[in-house]
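Missing here: one protein chain of the complex. Every other protein chain is in place.
Read from first to last, the chains carry the letters A, B and C; within each, the first residue is number 1.
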Amino acid sequence: MKTAESERTTAVSTLDVRDDFPILSRHIDGRPLVYLDSGATSQKPAAVIDAISDYLSEHNANVHRGVYALAQESDAAYESARERIAAFVGWEPRTTIFTKNVTEAINLVAYAWGRTNVGPGDAVLTTQMEHHANIVPWQVLCRERGAELRYLEVDERGELSLDQLDRELARGDVKLVTFTHVSNVLGTILPVAEMTARVRAAGATSLVDGAQAVPHMPVNTAALGADFYAWTGHKALGPTGIGVLHGRTEILEQMEPFLTGGDMIASVDFDGATWNELPFKFEAGTPPIAEAVGLGAAVDYLSALGMERVRAHERKLTGYLLDRLREVPGLRVVGPPEAENRGGLASFTIEGMHAHDIAELANRGGVCIRAGHHCAQPLMRRLGVAATARASVGVYNEPVDVDALIDALLAGRRVFEL
Amino acid sequence: MKTAESERTTAVSTLDVRDDFPILSRHIDGRPLVYLDSGATSQKPAAVIDAISDYLSEHNANVHRGVYALAQESDAAYESARERIAAFVGWEPRTTIFTKNVTEAINLVAYAWGRTNVGPGDAVLTTQMEHHANIVPWQVLCRERGAELRYLEVDERGELSLDQLDRELARGDVKLVTFTHVSNVLGTILPVAEMTARVRAAGATSLVDGAQAVPHMPVNTAALGADFYAWTGHKALGPTGIGVLHGRTEILEQMEPFLTGGDMIASVDFDGATWNELPFKFEAGTPPIAEAVGLGAAVDYLSALGMERVRAHERKLTGYLLDRLREVPGLRVVGPPEAENRGGLASFTIEGMHAHDIAELANRGGVCIRAGHHCAQPLMRRLGVAATARASVGVYNEPVDVDALIDALLAGRRVFEL
Amino acid sequence: MDDLYRDYILDHYKRPRNFGELDPHDMEALEHNPLCGDELGVHIRVKDGRIEDLRFHGHGCAISQASASIASEELKGMALEQVGELDADWAIELLGIPVSATRRKCALLGLKVVKGAVTGDNSWPVGSG
Partner (left out) sequence: MDDLYRDYILDHYKRPRNFGELDPHDMEALEHNPLCGDELGVHIRVKDGRIEDLRFHGHGCAISQASASIASEELKGMALEQVGELDADWAIELLGIPVSATRRKCALLGLKVVKGAVTGDNSWPVGSG
């Protein structure tokens, strides 16, 4: 006997990869773990965890300097990871720099590019929907350099206006336009290629924060046309401790380094130093070797699934999520109404319940969702909400996860006597 | 029947922990792996590898923001690691900051402290025996700020002169004195407490690079008296991707942040941001969570061995290493002559063989040693050598490893027909 | 019955005591919970070295609102000196429910803002972990 609900859920595709993720066999207070917080960080397939263990147990050595066998294996593992990671998003390894997270990648651009290219009277243009990682470094830079930070506005549908972008660029003072590929709160997918084309035509430089895009859809950075494209390993099935910055050769070559020390120099004497070639010029000190190996395994895993399939799966699942959230009385979703235009997430409020309490009550049902400002306080202000709850999906989620969320939300409303 | 050699080697203590390190059961071209490159990076005990796997397979979530069970477990794991890591070196967790490596830790001080505290006419004092990580950031800072970078000289024994330190401080322009705890080339152990006392008396600030000290001897940072003390996880049995900076509360509180973005803010609006409390103010973005868990397991492992025992073991082993190296014709060791005054390493040259070739030939015997400038080109210039070979020990080394090295060096000389 | 969301917690959340503005007032402060951006402010009127009256304003979760509301009843009439000595345990005990490490800051925000207004010290109350 099939209930109406189970009929509906089976109509939604699954990638059927749950078993690849060890953590998903956990139970929370006797209930199976339902992980709907991939927007904060992804879970890791066994292939990634094993790649890290294997590297540390069998090949570990420092890179770039050793002539012995282990060191050569480590070099090969690290540089092969760089090649596969760059290829995964359609960029060159030589201009693919490993940082510790996307936050450092953006700071690298703010310090090493911004301090020489943004001056008094110049402007940096960002958007109202950015993560703090793509706002605060520009506030700091603009204050230091006497430049102005301006924001593209978010409309009622959670989208930007290309007209406003044109008007801002026409003012002639914009040196950099920096924006997210996918909003971590609204889910909005920005029209990156259209935007970078306009920025380029205006003679400005573009930076795209791909943290919420790369793990969830096919991303071809070359086609997107940004001057810098940054993302973060831990949201892309990889480990913490690694971020990625892709940059154009000409720009990276003209930039001064950011962090300085070992590995990034060509030679050092008492009076000064000269810099190593790309990408090493921007990788000071021992790099995240085991982390690169882990992220390499993660992109291999995603490539094997196929990013088109990943996107199709997550889009359907997000559609199902949006549909079912409508069943909860008093619930309001922010951002674009259709799954077509959004990444795999939905942020929402429930009348009479604070987001924290929503997340706490979801956890009673074994469901992990996030609550708060999602590191996007300016956007929260723009939306006129203090905080939202957010459910976000990954390759391993299935319709039953959404069902568990809805059950938990309905149960939570009863606790609150709503 | 005992040979003279085996009698001698059994007289040297071993900690007998080889079996804890999976990689040490590897063979290179049929010969057991002999790892003598802990100065570059350490091997990892199963306890560390398992802690990382366990965290990623069972508890993984982002920290500091989630109310659900996994997020709370991750918070607890991350902050408990911070507490144990701080306690391991006698410092407070609140002023113990995680970076990606010691290079970033030093750069953090150069950018966030240096740019406001070092100005035109001021001087930064470092030493001729520093790793590039403790030279280049100061060259960059001094150039930017119009300050002078001066070097304490290294004498024939590989030591510094406290008199020169006094004379430099007496000039009255020194704002910062930065030096290594243990030289990664000479092995010299610097008299840190005496040096920081003089620096403090002169009203200057001190930074100590503990990369080569923390893994190898008892280190009590509070007693050492430095204002900043930095070290790196991967040399201390931990994973890549994590470094540690300990700083004095008053100084850290007055400093502006370095990297900015999520987690390090108290609040952000369109016009500006306010900073979070310590240590979070200096940890922008998703921190190295799995890496902190791994390094936490590493310090637990080292604490269980006992750092006094570790030091005693490595000192004896280094004495044995120095003794046996003398048997190789044409071999010259740089740095202090006695094991008493050095960390667990010996750098050397062999007449008629370049360091690279020495390392290559050592690898034929399954022995991993490093060759080159060891990221200390200014010191190489001072010593008048192009490169050295370096053998460095860890808790897992035993006298037989030294024997294997000597055999390989003697065989290498025969290949070179010396 | 729910462990955390007891009846009296929900009652204080839905009908918080001593909420609103208080004008004129002698002391005030405004604080954020960095975890979620929740905002809580307080106005305090002082007489003879004691809190004569106080009002909270702002928005927050059930835990932070209930905690402020419950505390407000205890704080009325309290000597300013005594306020300076209140620690995290005081607020947690008063709240009377088990609070997870993550939500401790929610439970302590009310006390933090009151201590900030009275003593000028806006660090987290001792024992906030």
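Quick note on the criterion: contacts are C-beta pairs under 8 Å (C-beta built on N, C-alpha and C of every residue); 3 or more make two chains touch, one makes a residue touch a chain.
For clarity, every value in this text was computed on a predicted model and none was experimentally measured.
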Chains in view touching the one left out:
A, B
Where the complex has a chain not shown, which of A:R65, A:H132, A:K235 or A:R324 is the residue touching it?
A:R65
The one residue from B:V102, B:V118 or B:A355 touching the chain left out of view is B:A355
Sites on subunit A contacted by the missing partner chain, in the whole complex
64-67, 71-72, 75-76, 265-267, 276-277
Residues belonging to subunit B that touch the chain removed from view:
353-357, 360-361, 371-373, 377, 380, 386-387, 415-417
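Rule of thumb we're sticking to: only the chains that are shown with their structure count from here on.
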Chain separated most widely from subunit C, comparing mean CA positions:
B
Whose Cα centre is nearest the centre of all Cα atoms in view?
A
I'd like the Å distance between the centres of subunit A and subunit B, where a centre is the mean of that chain's Cα atoms.
32
Show the residues in subunit A shared as contacts by 2 or more other chains, in ascending order.
356, 360, 371-372, 377
Shared interface positions of subunit C, touching two or more other chains:
35, 37, 103
